[in-house]
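For this depiction, one protein chain was excluded, whereas all remaining protein chains were kept in their positions.
And now, chain A:
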Amino acid sequence: MTEREMGSDEEQQWVPFKNRPEWSDVIPVEQDDGPNPVVPIAYKEQFTETMNYFRAVFKADERSPRALQLTTEAIGLNSGNYTIWHYRRLILETLEADLQNELDFTDQIAQINSKNYQLWHHRRWVAEILGANATSAELEFTKKILLGDAKNYHAWSHRQWVLKELGGWENELDYCWELLEEDVFNNSAWNQRFFVITRSPLLGGLTAMRESEVSYTLKAIVAHPENESSWRYLRGLYKNDNWSWANDPQIASVCLKVLSANNDCIFALSTLLDLIRHGFQASKELRDAVDAIRNSNLVEAESDLTKTICSLLEKLDPIRVNYWKWRKSILCEGAK
């Protein structure tokens, strides 16, 4: 959780504030930790001095270029300090600074640590001011971050905010498609896909998009039946519509396909269980496919297909054996 600190090269190049002529008029303000501070930190000299000068200008509410530069250095040392970021924004407002430079600044900070909440909030603040003009820059920036870490939670949050507030939906579904081509296991990309199909003003909403999305997802499932993300997405396409879920033959069909391919697929079995629970009637083919797996795993048949599936899952998914046992037990209680 500790971020990468400034390298030792940078430390050696650092000039103490007390040696900088342009700061000679400022009296640094030391931290008053009190008599018995708890969890004191072994601050390095650079940190202490920078923060002492920060305290001095902050108390004086100085809004100058040198104060701005000071916040740059202070943020470099503790980028989570929201007091410093807030002060920076006050200075930028007073100086009527060119906020394009801020976009570059956040980019630099992101190189050091792209998982910092204050950085992203600052970026959002800039984008709000720049408005729709910032849309493509923000989408490009998040794309760049995601290139380094396709699951960066902050980047995704920011991207969703940009889309909702500033727009730019046109290519988002394509972007999801690209990311999933690179890594079909990227759950963030699946989530973004759901976000787009449900919220994009350019598409028709979940129900309208369902058919094409099911088709897409089924292909992904068949290619990698062990991928939790695709199964969850498929289920999500039928959110609040259990009747359609249980009555869409494509769902049962993909379960059959996966089970018949001799992939002892846990997700296919649990999906089948879920379908039956919602009223689906299993075909003979499906029952036979389950039986084949049951036989090859030496699992006894039960009176009921759902119970058999639970028994199979106890065997095939041992880390969750107690869960499957419990699922079987509640089947008895009238819930089908």
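Please note the rule applied: a residue touches a chain if its C-beta (ideal position, glycine included) is under 8 Å from a C-beta of that chain, and two chains touch if they have at least 3 such contacts; residues count from 1.
To be clear about the criterion, contacts and distances are computed from a predicted model.
*Asks:* Look at the options "Transporter", "LL-diaminopimelate aminotransferase, chloroplastic-like", "Geranylgeranyl transferase type-1 subunit beta" or "Radial spoke head 3" and return the one that UniProt uses as the protein name of the missing chain.
*Replies:* Looking only at the record, the undisplayed chain corresponds to "Geranylgeranyl transferase type-1 subunit beta".
*Asks:* Which candidate, A:Phe17, A:Phe105, A:Phe141 or A:Trp156, sits in contact with the chain we can't see?
*Replies:* That would be A:Trp156, which touches the missing chain.
*Asks:* Which residue among A:Thr72, A:Thr94 or A:Asn187 touches the omitted chain?
*Replies:* Answer from the full complex: A:Asn187 touches the omitted chain.
*Asks:* Could you tell which one of A:Pro28, A:Gly168 or A:Gly236 touches the chain left off the display?
*Replies:* In the complete complex, the chain left out is touched by residue A:Gly236.
*Asks:* With the full complex in mind, choose from A:Asn81, A:Thr94, A:Thr135 or A:Ser253 the residue touching the hidden chain.
*Replies:* Of the listed residues, the one touching the omitted chain is A:Asn81.
*Asks:* Which chain A residues would touch the chain omitted from the figure, given the whole complex?
*Replies:* 1-3, 5, 31-34, 36-44, 47, 51, 55, 58-59, 61, 77-83, 86, 89, 117-118, 120-121, 124-125, 151, 153, 156-157, 160, 185-188, 191-192, 194-195, 199, 227-229, 232-233, 235-236, 239, 270, 318-323, 326
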